[in-house]
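Of the protein chains in this complex, all but one are displayed in their positions.
Labels for the chains are A and B, by order of writing; each one numbers its residues from 1.
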């Protein structure tokens, strides 16, 4: 197959798939996210029932994911440095990065010091907003909420709402099931509580 | 076609396209962003004349885009929760995310509460810096500027300059056309005005 024939074939399958996705789901996806099923990929990765993960996400090393958890496009789950445990019914928004190592001292030492490593755990029913970064070693307990574009470097106890660069607690979660609600700290400015 | 033959064919078309893009535009793109035309995709999506959108961007639901607006790689336009209106001559930098829903209470309730939804509008001549996130329900008026890595949760009136996580106003825009200019608030620190 010549490169030119291949290019035409790719163009045709892209257009055909785009039309299908538009008709069925009213959406237009990047080439590979549209081509490959995200529930099937989650099954092949051993994730629990109902979990899904976009093609454009990366998964390194030992990563477990609970039932119904949604993992968006451009997500990084780098469990190569000690494993990542993620609970059920979590929402890992588009562009969330979770790490179990960093290469700060590797770079500064000109490659002489190995990456630092530590496992990460994320409980059940956790929401992580778009493009937030979770650093190596962090433990996020059940029912936490992290606002978009945050950098989380410290452990978060159950039901914490955290936001910012670096992320700090700005409130907590009360109630269960359909009566669950967000409660913001009194000393939080209006502009901070608006993170959610 | 065997997987091995397919892999060689993909490799060949990738190298051929890479060489073309290098010669014509002095650039090297990801596989699919290089393979598919971004003005053609914008036309198929019904965007106005001269608009363009990279293959690696996602478009969900009802999204309208005005003339000459530039939409970069890894952009998320999730209009599934109420629609997104974007004006003309806007710049949506690489990695910008625009949402019309959030799944915070969906996750916390173990899937019992539906995502919250609200439409988003972005006026004409708006600049949104790289990897900024625009939350559901936000209205950004004409000629606003949003710095990179910001999280916008509140409406922004015409000609506002906003920055940060969460984004707050740090100045305004004066003039028109070739005499347009940025004016920063007096109480803004040097480090904040340097966001632009």
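Throughout what follows, contacts are C-beta pairs under 8 Å (C-beta built on N, C-alpha and C of every residue); 3 or more make two chains touch, one makes a residue touch a chain.
Quantities reported herein were computed from a predicted structural model and do not represent experimental measurements.
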Listed residues B:48, B:94 or B:141, member touching the removed chain: B:94
On chain A, residues whose C-beta touches the chain left out of the figure: 1, 5, 9-10, 12-13, 15-17, 31-32, 35-36, 41, 44-45, 55-62, 74, 76, 80, 95, 97, 99, 102-113, 131-133, 135, 149-151, 153-154, 165-166, 168
Absent chain, residues of chain B that touch it: 1, 3-4, 6-7, 10-11, 14, 18, 26-33, 56, 68, 70, 73-74, 88-91, 93-95, 124-127, 129-131, 143, 145, 147-150, 163-165, 173, 176-178, 180, 182, 191-192, 194-196
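What we mean here is this: only the chains that are shown with their structure count from here on.
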For chain A paired with chain B, centre-to-centre distance based on mean C-alpha positions, whole Å: 19
